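First the structure, in the form of structure tokens, and then the observations on it.
Of the protein chains in this complex, one is absent; all others appear in place.
Then we have subunit A:
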């Protein structure tokens, strides 16, 4: 009886490739005890309450306050290691270049609000929310709080958006669905 053909990667009369050599790790320990060069990266636990969130009655607040004061006055403890990560010692990452804190200006007067409403009611296509916000130097949210477009304008806008959505192919529709799902997962803390 003939033997069944077997898929042989290396014919038996030939030598297979050599086994890969064991990787050479840099020696991280001296003597018998290993030295941890850096701590493993891990997300901070939400059960570690930040100093600012401790209520005044909490004893941890007093304990950390004294160390904070020591650090700020330069009276560093001699025995303790100096790699403490108290907020006063740690570098705080810089803000982005275009970072700006929105400051409410409260510059729109009552008459201007009436004018804004009149413009929006007269021609909602020309006087869109964006243009009104530019004209009166306020936020778009403020414009939307002040004015309400007519029902036919809202219906027109809805139709326009649905026409755009109808042109989307399956890939784009799926991508937008996935984005919604990711947002839900993010707000649940599951992402």
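Keep in mind that, in the parts below, contacts are C-beta pairs under 8 Å (C-beta built on N, C-alpha and C of every residue); 3 or more make two chains touch, one makes a residue touch a chain; residues count from 1.
Basically, contacts and distances are computed from a predicted model.
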item	value
Undisplayed chain, where the name is taken from the UniProt record, one of "ER membrane protein complex subunit 3", "NADH-ubiquinone oxidoreductase chain 3", "Trafficking protein particle complex subunit" or "Large ribosomal subunit protein mL44"	"Large ribosomal subunit protein mL44"
Residue of A:151, A:164 or A:187 in touch with the missing chain, whole complex considered	A:187
Subunit A residues touching the omitted chain (full complex)	43-44, 46-55, 57-58, 87-88, 92-96, 99, 101, 182, 186-189, 191
